[in-house]
Structures are given as C-alpha cells and as structure tokens.
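The structure under discussion is supplied below as structure tokens; questions concerning it will follow.
Certain chains of the assembly are absent from this excerpt, and the rest are unmoved.
As written, the chains take the letters A and B, and residue 1 is the first residue of each chain.
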Amino acid sequence: MKHYTSINDIDNINSWIEEAKEIKANPLTNIEIGKNKTLGLLFFNSSLRTRLSTQKAALNLGMNPIVMNVSGDAWGIEFGDGTVMNGNTAEHIKEAAAVVSQYCDVIAVRAFPTLTDKEKDNSEQVLNSFVQFASVPIVNMESATGHPLQGLTDAITIAENTNKKKPKVVLSWAPHIKALPHAVGNSFVQAMQKMDVEFVIANPEGYDLNPEITKDTPIYHNQAEAFKDADFVYTKNWSSYESYGQNLGGNEDWVITKDKIGDAKFMHCLPVRRNVVVEDAVLDSESSLVIEQANNRTYAAQLVLKKILEDL
Amino acid sequence: MKHYTSINDIDNINSWIEEAKEIKANPLTNIEIGKNKTLGLLFFNSSLRTRLSTQKAALNLGMNPIVMNVSGDAWGIEFGDGTVMNGNTAEHIKEAAAVVSQYCDVIAVRAFPTLTDKEKDNSEQVLNSFVQFASVPIVNMESATGHPLQGLTDAITIAENTNKKKPKVVLSWAPHIKALPHAVGNSFVQAMQKMDVEFVIANPEGYDLNPEITKDTPIYHNQAEAFKDADFVYTKNWSSYESYGQNLGGNEDWVITKDKIGDAKFMHCLPVRRNVVVEDAVLDSESSLVIEQANNRTYAAQLVLKKILEDL
C-alpha cells in the first residue's frame, strides 16, 4: 500500500480486521519492521486519541515518531497554485511536503475542513496536496471529508463485539452545540458498506450526508424506527451537508438515551459531550464500547503503518 | 507502588534516598525495565524542569515518553459529574483518562490550582480524577496542593549535602510579585516531617500554610529567629492560604540575602525571580544548591517510575 487516505484504500476489510486482531494480540511482533524509520505526525488541528494512538502504533513498530503542530510550530502554508505569496502564508505546500519527505519515511496529516467552502473541502485540498507533493506515503489522520483510521477502528470493534452473521448497525446523528465535520460519519458509512452488516443511517431532515458517500444505504429521518432491533448504535454529530457546514439547531430529542438503544452496543469516536450527545447512563453502562474503540485506534494505525512499511 | 501523587506515598524516605543515590551513580542500570513501555506526560500548565527531567528519567529506564500540552494540543476537559456539556469543555475526564490509559503504561499529570476556589483546589479535582478514571498508575508532576517529585528531590539533595545527624532545615517564605501555589511548600513540609532533621517554617503573618499539612512543625513569623543556626534555607514564595490565593503585598524585607543565611546552604525549586525572591549574591555563591536540586529531579522521577514499573 502506498497511501492510506480513505476507507477505499482497504482492499479486503475482513482480512484487515483479522490482521488487526493478530496485531492486538501481539502488538510487538513487528517491532523490527520500522527500525530507524521516522513517522512525521503533522497536526493542523487538535487531537488526543489520534495523536497518542498513532504515536503508540509507530512505537510498537519500532518507528521514531516526530510530532509537529504545523500552525504553532512552523509557518503558514499556502495551497493555491500560482499564488503571489504576499499575504499570511510563508511557505508553499510544494516545498513543505517535499521537505518533510526528506526527514520522514511516512507522513501522517490531520487537517479539518473549513465547513464554509464545500467545494474546497470536497477537493481535500490539504490531504491531496500532501499526496501530490510529498515523495513518501501519506496517512490521513482525519481530513476534510474522512477519518479512515477511525472507520477502520470501528470496523474492528464491531467485528470483535458480535457473534451474529449479519448484525444490524445504525449510524445515528445526535445533537451538538457546534457545527462539526462530516469526516467520521463518512468513513463509518464507507466502512460499513464494505462489511457484512445490515447498515442504516438515522438523521434529522436537512442532515443527510453526501449522497455520493451514502449511496444506497437506507436513511431514516425517524430515529426510533431506525433503532429497531439494532445491535450497534454508532453516534456522531455532523453539521448539515446540504446547508453546508451549518448547525441548524433544534433536534435535541435526538440525544441518545438508554431507553432508546436498549441492549444495543453504543459506539462513538470521542470526544463526546456528555448529556448533549448522549446521556451519562449510556456512556457509563456496560453497553458502551467507546473506550475499546479508543484502544483499537492503536491497532488500526499499526496495521496501516505496517502495510505501508512493508511496501516501502 | 500504584500511584505517586503525594509525599505520603513514600513508605520509607531513608531507603528511597539511598536508592535514588544508587540510581544517580548508575543511571542506566535499569534501562531494560521500561522497554516498550510508554510514559504519557500531560501538561495543563507550563514546565521546564519537570518536563525535561521526567522525560530524561523515562529515557534512562528505557521508556518511550509521549508529551502532550493538554490545553493546546487536545480538547477542553470537563471534570464535573453529571454536567450537561454545552459549554467550553468538549471531553469528559472519564473518557480522557480512560482513553489515555489505552496508550500509556503510566500517566504523569501537571495541573496547577485555581488559587480562587480553595475547596476545589484542596479536593485535587484534576489529579484525583485521573487516579479515579485512569486504569494505569498516575504520577503527580505538580498538582493543586503538592509537588511530590520536587519534595523527594529536595530530601535527596539535603541528604547528599550534610554530614550532620540532625541538620537544621528552614523553609522560608520570600516575596514575589505574583500569587503563587502552595504545592512546593506543602510537599517540602511533608518531606521534612519524614526526615531526621530539625525543621521549622518561617513566613510573615497571614502566610501560614494549611495547618493540616504543617501540623506541629514550628512556624516563625520572625525570619531572623528561624534562620539561627540553620544548615539549609529552603526558599519559596506562596500566596496566602487563609486569604486564599492572595498576594497580600509588602514583606519585601523577607528577600533572602547572603547576610541573612550566612553559611547555610540555599535551596529553591526554580524558577526563581532574582533580586525579588533572593539576591544574586546567594544564587551565584557556592552555598546555592539550586542546580544540584534540578539535577536530582531526574533521579527522583526515575526512582518513582522504577517503583511503579516494578509493580506493573
């Protein structure tokens, strides 16, 4: 594998899940594979899980992680082609990506969407510029429209927590006070579409995700209906895609409660606002898989890095 | 040892000091003990010595340190129980601590007091929340009311610098332009109470430390009287405990001078404001132990981490 920028880079999700489980059972088996190799982690945005789990994954493979907060530590980066750089940006991505490639064997990038410029976000300008101008593999640590390390993590977690041949998985929108990206929702949709599950999405009207991603996945605007017989309820807020990047307000009754989900397992990528997105009673119950998801972030990242290192 | 959150976690200070000296003499003896183990260093506040010495200690034990500025790098953390998180905090400590425990074998935390809410500070909300919700050992890198890595360091430094059976140690308040925490003072008091020293405290009226910590340690409001026959003068500013968190002003005559301390060794945890807290003449003299204290920070941290690793 060259880059890991999207769930679409997973050729066979079932074999990936099996390999991730093996890594989880013996995380240090491949500690020689990354020896004297450097992973550069470039953060344009905040991170807790991604920051720590990706470093941990690199260490488990014997790699040296180098972390950089691009905005704070370095220079404003220009992405426009042909720009006369007489403004706030001091370095062009053409140089930045090529330069970092001189020091790092793999580059991992986190860059959130604008949520104001739909076209720019859909073009994945930052991530794709790294792919274009770097000379080493790129790993997406959450981009404008996808969070494929999270999506892979979620697939692994679901596989670990069911014995059913075809469990029912619901992705449910939930309320939030801010306008959030679509990245986690998108990658979860794409991951579920690859798995042998009964998958449906529940969200209020006005919050349908990008139809090019949801494709023929059923979308319910009635949460209760969608939750019927659910084995897994994966919850996430996102802003409107149609009224791009807006938090339309209301819909507080979409909060996830114990009553609503019954015996279904609860999943969320974290961070989660308690008692806004989901009640304490759910998060503090045995049904919650959120900490196990966080744990699996390490093994998802480790699997991706291992596949990249094997192809270097 | 599970956690190291307070000087009270030291079972036998004399044997700890002996072990720290051995580590200092051969710092790399235990470099295998932390192999493939990760120390997460979480900073809610600024740090120089603690940040570097704790990393160095981890490296000397073969551990991988991962540093994170929680406020800048990640999300605002909520500590309230049952909070409806519709404000500035985006992640609850229940998740944050549990999540970081997935990636780190030991978590070290620095979180200063509010100095406005006495009850909250005394409850050690941040530190104790990590103890409660993390699933791995917690090391206190300075909390609201204690700085036990510093207190242990100071005990080691005193032991190294005296031949007396029972040296006289004075903890003296000194002036400052800001309102500072009580943490260093508290932990030094607790460390001295465990050692075979003649220990007294000197501070202006209105600056007595928490009586639950000072207990029956003599407190002088006359600096000269306290300094009589002192072997060690440990200096530190702190704000009022009674008029909680306030810098009451005045008392500039409590500045430490060469004249005042005579042949006594001078100690301070650093950073220190020269010519406000203490005169240049003291810091630049042979009597000053401040750099040796900073050096011993590494071995205090290394001892603590070693004891924790041995019990993992």
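One rule holds for everything that comes next: contacts are C-beta pairs under 8 Å (C-beta built on N, C-alpha and C of every residue); 3 or more make two chains touch, one makes a residue touch a chain.
Note that the structure is predicted; figures quoted are calculated from it, not measured.
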**Q.** Copy count of the single sequence across the entire complex, 2 present
**A.** 3
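Following the convention adopted for this analysis, only the chains that are shown with their structure count from here on.
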Q. For the two copies subunit A and subunit B, what is the rotation angle that overlays their Cα atoms, in steps of 5 degrees?
A. 120
**Q.** Chain centre separation (subunit A, subunit B; CA means) in Å
**A.** 39
Q.
Which residues of subunit A touch subunit B once you look at their complex with the stated criterion?
A. 28, 31, 43, 46-49, 51-53, 55-56, 59-60, 69, 72, 177, 270-276, 280, 283-284, 290-291, 294-295, 297-298
Q) Which part of subunit B faces subunit A closely enough to touch in the complex? A) 36, 38, 40, 64, 66, 68, 72-75, 78, 82-86, 89-92, 94-96, 98-100, 102-104
